[in-house]
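Structure incoming, see below.
Missing here is one protein chain; the remaining ones are kept as they sit in the complex.
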Amino acid sequence: MLGPVPPPVTPPIPPAIELHGLRHAYRDGVEVLHGIDLTIERGEIFGFLGHNGAGKTTAMNVLTTLLVPTGGSARVAGYDAVTERDEVTRRIGYLPADVRLYGHLTAAENLEFFARLSGLRHPRAAVTETLDYLDAGDLADRRLSSFSTGMRQRIGIAQAVLHRPEVLFLDEPTAGLDPLGVRQLRRTILSLNADLGMTVFMNTHQLSEVAKVCTTIGVLNHGDLIYQDSIEATTRRFPDEASLEDIYVRMDAVPT
Amino acid sequence: MALARHEYRAAARSRVLVTLTAVLVLTTIASVYIGAVDYRSRLADYQAYLDAARAGGITQVAPSPLALLSLLRGAVEYLEIIGAVIAITLGYLSVSRERTSRTLPLLRSRPVSPGELAAGSALGALGIMTTLVTAVAVAAVVCLGVIGHDWVGGAEIVKLLLTFAASITYLMVFWALGLLVTARSRVAATGLMVALGLWLVIVLILPQIGDTLDADNQVPGGLFAALNLDKPQEDLVVSHFGAYETVRTDIEEASFAKHYERFAFALTDVKEKYRGFSLGQLLDEKRNDIGWMVVYSLALGYGVLWAFRRTAPLPEGAP
Partner (left out) sequence: MIATVARQQFVALRRQQIFLAVLAILLAMTSLAGFLGWMSHHTVVQAYDEAVRILAAQGQPAPPDPLGLKPPLSLLSNLAVYIPLIGALLAIVVGHLSLADEQAEGIGRVIFTRPVSRTTFLFGKVVAVAAVLAAILAASLVTSVASLVMVNGSVPSAAELGRLGLFYGLSWLYLLLFALIGMVTVLATRRRSLGLLAALGVWMVLTFAVPQFTSGLRPTASLNPVTDPVSTSQPFFGATAHARSFSVSEQYKQAAAQILETGTAEPWSDTGRRVLPLLGALVGVGLLTGGLARRHDFSTGPSGD
């Protein structure tokens, strides 16, 4: 007699981001990433910290398929960033540092263009919906050349989330923003994470924001990942340090 | 002097400037080479004629039909076209470099007046232009000597030096134009495009219109030759086109490049009608062109000074 039908086996959901032995050297031969292993689960807001020139942006460029690494592998939402580029790019959004779009086009025209590039069937509806969600509907018909840094940043985020990506990459998102802009950004990140389940990977120097927004952090030092853990575990591990800034300074000062 | 040295060093490190200079020198060498090869055979023919005349006891010999300096025509034309672009580029870089590195506020915070800034920049540019024209002149003269088997000497040296000075003046005017237009533009690259547009009009379009409208250029070999007219008959025909010729020459006169070209061609014997003129006669004949070159130089020079006085350290909203 046959036994009970076993329950269907659902494959495990892969992590949002996986790096295995990631290396990268530029054309001049200088290696900026020295074999990084990193796993970020879905739904996390990950703060990637490190001194200037540590390799944070390079790692992000690999994950967003802009660079092909010279060694190791990078997987985003379960797909390889090199061999399955199209699958990865359908599932990610990217806000680069000092974002600039087409200055002679309006915000709506810019977003519609990027929506089409992302393969959205109804680009105009997606643009309207996204601008409303980000409370930036009043910027739609203005040309980007007239925008302040904060306004450009909001449209930059809009283009990154138009297609509701699974993973959102933010490179120095608070650079050049006034305190109000920083607060607005913080709220946006938290709501994207809460409402849409977006995993967020954020390069930043703003430790105060990391403390308020991130769930986990990683610290890169001269191309090596020297630390990765949740914010909670980090503050428990360093009880003598008054703030995340003090913890980071202590970690970053460790020579490699 | 510190500013001039800084300007010179920065320009010498610019890959584009170095590449354009290499293009200029190579095209000059090639153009002079082409002429020098032909010149060498004609020189040999003339020498043979002289030897034969001497051997035959003939003392009255025809003067040499050769004009060594006329082989520099290509060099002058390339300086006129490519040299002007290099000069504009240098003027543009003088501004964009300080904007990109945001060093103009730092310079302004020093005890340096706008006049001194302008003079330092101009001196540095003068150094670059002198280097450039010297490279072209040396390459050309060596080519003439080695390939043409005839070395520049005597009165030709003086004419060459005057052409050299005129060439530097010509290039400095375009440097000033590049700097002025770029300084007045919000985005430096737009200024460069505008300056190059002006170059196109001044160096190529206005002279082209003037040449195209020249009645004698309407058929290959010359219209008046095709009509079998001698010089007095040609002058008689031309006298009926007074207004036409006035408009045509006015169009040409509007081009600074044309004045430089006329002056240089007269000094380098490119224009046959000036061969045999003494230096004094040449300078007198070309006083109109000399005058225009002085006027343009002073006007653009003042423009540079005005640009340094008026330019804000950081243009509003500029990248």
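Each chain carries a letter (A and B) given by its place in the written order, and its residues are counted from 1.
FYI, a residue touches a chain if its C-beta (ideal position, glycine included) is under 8 Å from a C-beta of that chain, and two chains touch if they have at least 3 such contacts.
Note that the structure is a prediction, hence the values are computed from the model and not measured.
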Residue touching the undisplayed chain, where the options are B:Ala53, B:Leu229, B:Leu283 or B:Leu305: B:Leu229
Residue among A:Arg23, A:Arg42, A:Arg116 or A:His222 touching the omitted chain: A:Arg116
Sole contact to the chain not displayed, among B:Leu123, B:Leu196 or B:Leu283: B:Leu196
Of B:Ala53, B:Ile81, B:Leu198 or B:Ala254, the one touching the omitted chain in the full complex: B:Ile81
Residues of chain A (touch criterion as defined above) contacting the omitted chain: 61, 64-67, 85-86, 89-90, 92-94, 96-105, 109, 113-114, 116-119, 156, 159, 169
Sites on chain B contacted by the missing partner chain, in the whole complex: 15-16, 19-20, 23, 27, 30-31, 33-34, 37-38, 73-74, 77-78, 80-82, 85, 89, 92-93, 96, 99-100, 187-189, 192-193, 196, 200, 204-205, 207-209, 211-213, 215, 217-221, 223, 226-229, 233, 236-237, 240-241, 244, 261, 319
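Assume only the chains that are shown with their structure count from here on.
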Distance between chain centroids, defined by C-alpha means - chain A, chain B (Å): 56
